[in-house]
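Everything below concerns the one structure shown next.
Shown here: the complex without one of its protein chains, the others still in place.
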Amino acid sequence: MNTIYILSGLGILSLVGAMFDLKKMLPFVLLVGIVVAMISGLYYWGISGSYFNQMISLDRFSSIYFFVLLFILFVWFFAFSRDTVLHEYGFEKLALIFFSAVGGLFMISFNHLVILFLGIEILSIPLYVLAASHRHEAGSIEAGVKYFLLSSMATGFLLFGIALIYGATGSFHMNEIQTLVTSHHMTIPSLLPIGIILTLIGLCFKVSAVPFHFWTPDVYEGSPTEFTAFMSTSVKLAAFAGLYRFLVLTSDPTHHSMVTILLICSILSIIIGNILANYPSSAKRLLAYSSIAQAGYLLIPMIYIQSDTQKVLVYGLVAYLLASLALFTVIYAMEKTAGFIEIKSFNGLGKSHPVLAFCISICLFSLAGIPPLAGFMGKYMIFTQAMSAGLNALTVVAILFSLVGVYYYFKIVIAMYLQPQVEQTFNFDRRILISIILLSTLLVILGLFPDLLFQL
Amino acid sequence: MIAVSLIIWPLVAALLVLFLNATGARAFSLFAGVVELGLVLFAANSLVGNQTTLLDYSISWISYLHSDFHVGIDGISMILVLLTGLLIPFIIWSVHRDESNVKTSSFYALILFMQAALIGVFISKDGFLFYIFWELALIPIYFICLRWGGQERGRITLKFFIYTLTGSLFMLMAFIYIYQHTPAPHSFDIQVLYQTAKSLNSSTQGILFLGLFLAFAIKMPIFPLHTWQPETYTMAPAQGTMLLSGIMLKMGTYGVIRWLLPMVPLGVVAYGKLAIVLSIAGVLYASCIALVQTDLKKLFAYSSIAHVGLISAGMFTNTKIGIQGALLQMVSHGIIVVALFYIAEILWRRTKTLEIADMGGIRLQSPFIASAFMITMLGSIALPLTSGFVGEFLLINSIFRWNAVAGILAGFSIILGATYMLRAYQKTMLGDVNTGQPSFEPLSIREKVILVLLGLLILLLGVFPSLIMNISEQAVDNLLNIANLKIN
Amino acid sequence: MITASFYFLSLLAIVSALMVIFLRTPVYNVILLVITFFCIACHYLLLGATFLAVSHVIVYAGAIMVLLLYTLMMLNLNKADEPNRIPRQMIFGIVVAGILGMILFGAISRIDNNQINITANGQIGGVKNLGKFMLKEYLLPFEAVSILLLAAMAGAVMLGKTKDPNQTIESK
Amino acid sequence: MNEVDQTVLSGITINHYLVLSIILFSIGVTGIMIRKNLIILIMCIELMLNAVNLLLVAFSRYYGDANGQLFVFFIMAVAAAEVAVGLAILIVAFHHAKTTNIDVFNKLKW
Partner (left out) sequence: MTGNTLIGLTPLLPLLGFIILILAGRRLPEGVASLIGCGTILVSFLFSILLFNSIRTSGQEEFQYFNWISVDTFKVPFSLIADPLTSLMMLVITGVGFLIHVYSIGYMHGDEGYNRFFAYLNLFVFFMLLLVMGSNYLILFIGWEGVGLSSYLLIGFWYKNTDYNNAAKKAFVMNRIGDLGLIIGMFLIFIHYGTLQIAEVNATALQNSTTGIHPNLTWITLCLFIGAIGKSAQIPLHTWLPDAMAGPTPVSALIHAATMVTAGIYLIARNNILFSLSPFISEVVMTIGVASSLMAALIALKQNDIKKVLAYSTISQLGLMFVAVGNHSYSAGLFHMMTHAFFKALLFLGAGSVIHALHGEQDIRNMGGLRKLLPITSLTFLLGALAISGLPPFSGFFSKDEILMNLFTTNKLIWVLASISSMLTAFYMFRLVFLTFWGKLRKPVDHIHESPLTITMPLILLAALATFGGFLNFPQVFGGQQKLHEFLLPVFTESSKILPLNELSHSEELMTMGIAILLAIGAIGLAYNYFISKIDVNKLLAVPRGFVQNVLSQKFYVDQIYEAVVTQPLQKISGFLYRVIDVRWIDGIVNDYGFIVRESSSKFRFIQSGLITQYILSMIIGIIGVLIASKFFSA
């Protein structure tokens, strides 16, 4: 709980900072604040409990998610805050990021549908603004419009689903719903499955699973890259955490409807994401498609929830988030010199910036699922889960399309090491370098010693 | 402990190398390779002296997956570790000094990294660990090819990478499947995997066989999964080709011996025939294609496919003669093919071409390289008293015992092999000097020493094949005991 | 009487909603939407949610729709600047939405036919009851909404307020 | 107020409200699909949300449970916030494109 307080406080603090010109000092204070929030999140490590009339429940996993979200926020803040503050409405943007993160925290720990709903909205609404925050760029505005419209519509469906769930159970409280689902599943009216499905669709929209993914490439590409970096990481994290929580609390072992949805969504995401990623020349768009595909992989373990699905999901998510954040950070840094970043823009990076190129390669390899990086371990666990659930055919499809993934991730690797250097010389901020190195090192360490996460 | 140090030392050396300049890196990595060879020989000595405790090491690694960092060296592993330890110094040393502006320290680091991964593949006793090393070995070679390769390297390396990855992912699926059928706290330990897989029913084993076989067949490669190989060999830098053909290819053959034959005996019963037929078809097919190759490296590449097809066919007969022959032939092929590609590199450095038609009369200019080529070629065409002979003889013998027609067809490779290798030798070395060629710079001492050592190895193993076969004998017996338990 | 008013309100709501989506002049759309909202507010009254009905009118008709109308006027958007609608797309949209509606109908068709009855607690829709709920059980969402509104406000201001496009710290 | 409260809505079942709200919801969805004016789209979304609200209130009455109504408050708050942000985006977009037709926002694709 304290984490949520602190983070909200930090958001308000940065709004205050916007009023008084505090560019020198405040970012550092905020950074410290994030660290404090991170530590406070760890306070709930061993304790699991419910708060506010059981609207929020915290347990080990939500504290892990908290920690990961805050860690991402920390890295994001470390890498981008200085630049962001210098722009117009810098502190407002930071405040929006904090608020958005608060929304994420709600989604992670919700135990009541109103919190889920509010969490989603608190997460999203600042992001609509941030997506459109480069008010003079057509792409940014377009991203904002698209994100806003599609997301609002998805919210409509989500709400309709929640309303139907309420209609079927008479409660918004997850515990009560769960009791009803598990004990009386034969007598529950047919409103419930439809309600759950519609809610799931709303959540699937947030994780950008096909066929609810349409916003993803356009928004990721159009938004200012620093916010894309945040979007592609924290939103995914919160959405997956929320989705998992929702599934666990409402799933009825005898009911196949959710299985069907998730199965369809994950297969389609893997196929469409991987195939479409081959076309674009824009690096951001490529990563956007790849994030769709990754979402598809991450949906696999949730099809049949098993005892260790949670762990697998956390691991897979972390592996994806670290790599994705690092890559968007790189793109951000390059955009400052080159403007629009295509795959071509990476040409020759292997020679001019060997360390950076190495780190980028690690991230790409991890996303492509090459051992022994975290991305591979994540995929491995996911496939194991799928196979133990008997989804052998799905595993084969996933494997085949992950090979397609190798193809497009490697386009960047090849550009870095094979192609002659482009004329532009990129300058990389020390902060950016440090964050990328940190992230890629984590990928290696987590890959080699997955127990670090699994023993939690 | 020594087993772990075999992996750790090259890794440490690879890291250290990164901090040196190109010349220093070359010297240091060579030193590291030699030290590693010393370690390997020490390990071999321990193995012969039956101090097997030194060679086994296990520590809990991923407890969630019940996968241990379990490495151990038995006779079969020892042979391949020896091969790796032996060839890497040559490969490092084969880098020409004036390439230091191109081949920077990262090149040597990658080679050493590769060595660590390869040794890891050969000594892993845990399925998951094996898979990790298996893929890990792909990364350095990928970068070596990508950064220092030739024409079209982007496309070709990617194809190579994805191709091999495809196979290994199916292997992974097979492993996962077996793992999930291991008794309750699951385990990736090789013995547990053996026992589990063997207890599965025949059709399941068949499917597992196909999954595993795909991975190994692509790596070797076996017809018709071979098309990545000639391109890659041609494009890769000399050292990359040597690594690929000399050692990396053996990952596939080793995989068959260690992870396929004992794992799914019923699968071998069901599909072993298919494997042998494909292998032999590949032998003839690749030999025929080698007949019409005009590019020296491509010719060697196809000849390599032919030789490996023979190894594979021999292994799949699942007999001691076949497997021992295969092991011997792996070592022999490793040495020979490295020598061949090194010769190609030497020729390329001087003539700037690999087209056979553009060379000729090199023997007049440099009798030394002609002799080296001759010895290597003799090894390659399996002349008795060269290392190639005994292995090939045992392999064809095992195939012949399996099926006479298959044996005879496999035997045709010795005729075709002689034809294309002699043709290559004649067109490059003999005849009069090709008028279009620049004067042939004499070989340096370094080049001569490498070739002499490799040549001596070829002859040594031809005269004393038992040096290799004694090492693996016990291990092969054990392996066959496991593999045949269910059939009998 | 109540049944009649239910049907009347429903019909009005549906018709005006249909006109919202089919009429092409934005101002009419807004007015008709307000009518729909009023009908819905009346339904709330029928259902005993008195406070909600009032807030609904205030928030939607009073605030949101005024805001929309204001924007329309400010930007002078009243002319229908949509190109001639392609009937095919319109028909397609209607068909798809119809299918969606049918599916939803199909899903709920098996619900029990209970009439809506007054339950023991007749005061659930009252201010007092809702207030208690809001500030006790729903304290957290209540606070969360404040964050949401703060964020929305900051965001809207950020986007809406025009500064000199070149006025960034960097350019100084 | 008591009179209303205590009156049985005779003949009106929960299904009636379900049907009504589905119809309104579908109309909202139809509007989103067939209209291209951004501001109308926002309105259609509001229509969808109101359909949900109506349903929630009906269920609230059906169960005699205030939670449903409280949820409606939050939806209203969120709707207001969304409209605010939406209109802000709309203004920015209008300044940039001089139109509110969403079909002009098709630069980001493929």
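Should a chain be cited, it is by its letter among A, B, C and D, assigned in written order, with residues numbered from 1 in that chain.
Everything below uses one rule, namely that a residue touches a chain if its C-beta (ideal position, glycine included) is under 8 Å from a C-beta of that chain, and two chains touch if they have at least 3 such contacts.
In this text, all values refer to a predicted model and were calculated from it rather than measured experimentally.
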What shown chains come into contact with the chain that's not displayed? A, B, C, D
For the chain left out of this view, which of B:L18, B:V35, B:L54 or B:C288 touches it? B:C288
Which candidate, B:L20, B:V35, B:L54 or B:A418, sits in contact with the chain we can't see? B:A418
Considering the whole complex, which of A:G41, A:G90, A:P126 or A:P217 touches the chain not shown? A:P217
Touching the left-out chain: which of D:A66, D:A79, D:V92 or D:L108? D:L108
Among B:S168, B:Q239, B:T253 or B:N397, which residue is in touch with the absent chain? B:N397
In chain B, positions touching the absent partner: 159, 163, 224, 226-228, 285, 288-289, 291-293, 319-321, 324-325, 361, 363-364, 367, 371, 378, 383-385, 389-390, 393-394, 396-397, 400-401, 407-408, 411-412, 414-415, 418-419, 422-423, 426, 429-432, 464-466, 469, 473
Interface residues of chain D toward the undisplayed chain are 29, 32-33, 36, 102-103, 105-110
Applying the definition given at the start, please give the residues of chain C touching the unseen chain. 89, 92-93, 96-97, 99-100, 103, 106-107
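By our rule, only the chains that are shown with their structure count from here on.
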Whole-Å distance, chain A centre to chain D centre, using C-alpha means? 28
Counting only Cα atoms for the centres, state how far chain A is from chain B in Å. 42
By residue number and range, which residues of chain A touch two or more other chains? 114, 118, 121, 125, 128-129, 132, 135-136, 144, 164
For chain B, give me the residues that contact two or more of the other chains. none
Please give the residue numbers of chain B that touch chain A in the complex, ascending. 61-65, 106, 131-132, 135-136, 138-139, 143, 146-147, 153-154, 157-158, 161-162, 165-166, 169-170, 172-173, 176-177, 179-180
What residues of chain A sit close enough to touch chain D in their complex? 113-114, 117-118, 121, 125, 128-129, 132, 135-136, 138-139, 141-146, 148-149, 152-153, 155-156, 159-160, 162-164, 166-167, 170-172, 217-218, 221-222, 279-280, 285
Can you list the chain D residues touching chain C in their complex? 1-2, 4-20, 22-31, 33-37, 39-40, 42-44, 46-47, 50, 53-54, 57-58, 60-67, 69-70, 72-74, 76-85, 87-92, 94, 99-101, 103
